[in-house]
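Data first, discussion second: the structure below is written as structure tokens.
Let's look at chain A:
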Amino acid sequence: ADTIKVGILHSLSGTMAISETALKNVALMTIEEINANGGVMGKQLEPVVVDPASDWPLFAERARQLITQDKVSVVFGCWTSVSRKSVLPVFKELNGLLFYPVQYEGEELEKNVFYTGAAPNQQAIPATEYLMSEEGGAARRFVLLGTDYVHPRTTNKILRAFLNSKGIPDSDIMEEYTPFGHSDYQTIIANIKKFSAGGKTAVISTINGDSNVPFYRELGNAGLAATDVPVVAFSVGEEELRGVDTKPLLGHLAAWNYFMSVDNPANEAFVSKYRAWAKANNVPNADTVVTNDPMEATYVGINMWKQAVEKAGTTDVDAVIEAMGGQTFDAPSGFTLKMDETNHHLHKPVLIGEVRDDGQFDVVWETDSPIRAQPWSPYIEGNESKLGK
Partner candidate 1 sequence: MDVNTPFLREPGDAPGHRGGPERHTVRHGELDLSHKVILYLDGITVSFDGFRALNELSLTVDAGELRCIIGPNGAGKTTMMDVITGKTRPDSGKAYFGQTIDLTRMTEPEIAHMGIGRKFQKPTVFEQLTVFENLELAMKADKRVRRALFARLSDEQRDRISDTLKRIRLTDAADRVAGLLSHGQKQWLEIGMLLMQEPRLLLLDEPVAGMTDDETERTAELFVSLAGEHSLVVVEHDMSFVEALGGKVTVLHEGSVLADGPLKDVQADERVIEVYLGR
Partner candidate 2 sequence: MFRSLLRLLVLLIAFAAGSVHAALPPEVLSGLGSKSFGERIDAIEALAIAGPAGAQVLDAIEAGDFGALDERPVIVRGDTVIDMASGEPLEAAASDVSKLRVNNRVRRAISTARAGVELETGSEAQRLAAAQTLVDNASERLLPLFDRVIENETLASVRELVVLARARVLLGSDDPADRRAAAEALGESSDRAVLTLLAPLVERQPGEAGAPGPWNDPDASVRAAAADSITAIERRVAFAANVAIVFSGVSLGSILLLAALGLAITFGVMGVINMAHGELLMVGAYATYLVQNVFRTQFPEYFDFYVLAAVPVAFFVAAAVGVVMERTVLRYLYGRPLESLLATWGLSLVLIQAARVTFGPQNLELSNPSWMSGSVELFAGLSLPWNRIVIVGFSGFVLLLIWLMMQRTRLGMFVRAVTQNRPMAGCVGVPTARVDTMAFAIGAGVAGLGGLALSQIANVGPAMGQGYIVDSFMVVVLGGVGQLAGAVSAAFGLGIFTKFLEGWTGAVVAKILVLVFIIMFIQKRPQGIFALKGRFADQ
Partner candidate 3 sequence: MLKVENLHQYYGGGSHILRGLSFEVPVGKVTTLLGRNGVGKTTLLKTLMGLVPSAQGTITLNGADITKAPSYKRVAAGIGYVPQGREIFPRLTVEENLLMGLATCPGSAKIPERVFDMFPVLKQMMHRRGGDLSGGQQQQLAIGRALAFGPKLLILDEPTEGIQPSIIKDIGNAIRTLAESGEMAILLVEQYYDFARDLSDHYLLMERGEIVMRGAGEDMDADGVREELAV
């Protein structure tokens, strides 16, 4: 064929559409851009968009369909870990190739997957270190607050071990979970208030999705200001903040590998390209679209894949996997990202941003250079043998 098919596997309906639709958009934009620049090896890319509808088994079914029926060369997709877990066996069985663009809990490394989002050590650990630093407020007590499922639970497990290793006793750590879609944070905010009476406290939030709005609303109205008890979130980006009136949230934090507000030419180009694309494609509210970390990761992933294909001279999965290692790309984050030679994760910088009143983030801290991912956390038992990976 004279086109190369690429699959886009993001939920456009159901609970995850809220996050994943933008990833589909940015993927289409990137593909258009590549096509406009002559495609890959002279061939145009042909996106195949399907909707797995936030239904995990359907993810697997759609993945199988993309690979066997549509014969795509690569798939960009998934947001939640469970969706990734659901498609993994399919990619392994059929030797497909998946680019996964979201921060996740680690503890996984598959030949058929490239992880362009952050591993825990590229997000959670640096952020916690920041909170403990003089500059970050020298917190000595921590509230680990999350939605009750694997990603927060694992992240917090890692964090607890990390904090313990830094001399924070368990009595100074409060761990709380809420169900998916929880919308009443009165009790929890009251508990945080109570807990924070005991000393300098910070909240590490792995609350996911829709619960963030009521959480931050309650936080704002309860008068827990960031100067007293800062909250650092791992799942709140520009897209999530669109639903929140951020004025009361000034100074709360988020840790990512990219913020829309980072100031550099690559990002400027990225943002304006996406804006233009959104307008041209009649995306609802096109004039206020934002970019965020997983979108950047998607963008980087597609471009790196293109480079790898060109290096390999073929879209053959094994050849491309081989060629991916060591690829670099000047990412919108302002850093040159490298795909690790062995562990399928990107070396990523860590940025900590403070919420501004316009829903953007001010970067208050960042690493000097990208850091290598540790998909197998040293804080989890049994991983000793894998740490090199």
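Throughout what follows, a contact is a pair of C-beta atoms (placed from the backbone, for glycine too) under 8 Å apart; a residue touches a chain by one contact, two chains touch by 3 or more; residues count from 1.
These made the cut because all candidates are chains of the complex that A comes from, given by their letters.
Just so it is clear, the structure is predicted and the values come from calculations on it, not from any experiment.
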In the complex, what candidate makes contact with chain A, out of 1, 2 or 3?
2
Quick check: in the complex, which residue numbers of chain A touch candidate 2?
12-15, 17-18, 21-22, 134-137, 148, 176-179, 181-184, 186-188, 190-191, 193-194, 197-199, 210, 212-214, 217-218, 220-223, 226-228, 230, 239-240, 242-245, 247-248, 251, 283-285, 354, 359, 362, 364-365
